[in-house]
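Worksheet for the structure shown next.
Only one protein chain is missing from this complex, and each of the others stays in its spot.
Coming up: subunit A.
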Amino acid sequence: MSDLRSLLHGLPGVDKVGVEARAAALGTRSVKTTAKAQAIDLAIRMVDLTTLEGADTPGKVRALSAKALRPDPADPTCPPVGAVCVYPAMVPVAFDVLKGSGVHLASVATAFPSGQAPLDVKLADTRDAVAGGADEIDMVISRGAFLAGDYTKVFDEIVAVKEACGPAHLKVILETGELATYDNVRRASWLAMLAGADFIKTSTGKVPIAATLPVTLVMLEAVRDYRAQTGRQVGVKPAGGIRTTKDAIKYLVLINETVGDDWLSPDWFRFGASSLLNDLLMQRTKLTTGHYAGPDYFTLD
């Protein structure tokens, strides 16, 4: 597929200084009072509440799923989160709690987080998760193959996993912290979208450099340009390292200024996070009660 290679390498290069300055400038916007309250509720609805630890137990996953349905038990007006994100083995446990609730159930698959497994293992992993009740699959691309220039292999893998997903949404994790350059991020975004991704996601959260504003900006530009060319809309999910309400609001500003209202919805934008939710809830409580909230009043997981 030499046309795939020429297409990806024919994409315009990313102006590194420009994209970082743009992201930093948009990060200085001040969002207050009623706009802030709306932003917090939207951000809560966009959270993919995540637990991806070797130590995850069924009890922890059940507790997390219950929290996803009702993040703030003290306040019934608090909306539920977008989805719960777990390992495939925990999908049936979370499904028991979430089924019929409208909160999506995402599962990482395809030998998360390294992606270093044979294709048939990855496909079996994916099918198991879907069979268990997951309606969103977060797959990782083979960064090794991508960096070696074997785009066709990465493309074919995504196509195969997309097929294994069946009706489930496919989120493709680029692991931008390992892609080294913004040009690579742009290429990987296009590659994933061309192969059929429903979402493109920055990171696994398992490497030191996770989601950053500039990387998300590059990806937002990619989904914008892709829709302009093909008419198909693709979602974006930054994941890892987003811990505060301030950070989350910076991302919302970035969406609004880059791709506009169409993406300001949990259907098209998600935050992969665990500790972010508690900070959002604390800020929400501050706005409703008028005094500063503390972590002692919210569950740990």
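As a convention for this text, a residue touches a chain if its C-beta (ideal position, glycine included) is under 8 Å from a C-beta of that chain, and two chains touch if they have at least 3 such contacts; residues count from 1.
The definition used in the following text is that contacts and distances are computed from a predicted model.
Leaving aside the chains you can see, what is the UniProt protein name of the one that's missing? Options: "Lipocalin-like domain-containing protein", "Metallophosphatase", "Cytochrome c-type biogenesis protein CcmE" or "Aldehyde dehydrogenase".
For the chain not displayed, UniProt's protein name is "Aldehyde dehydrogenase".
For the chain left out of this view, which of A:Pro118, A:Pro167, A:Gly231 or A:Gly294 touches it?
Selected residue, touching the omitted chain: A:Gly294.
Mind pulling the subunit A residues that touch the left-out chain?
Counting over the whole complex, subunit A touches the hidden chain at residues 285, 290-297.
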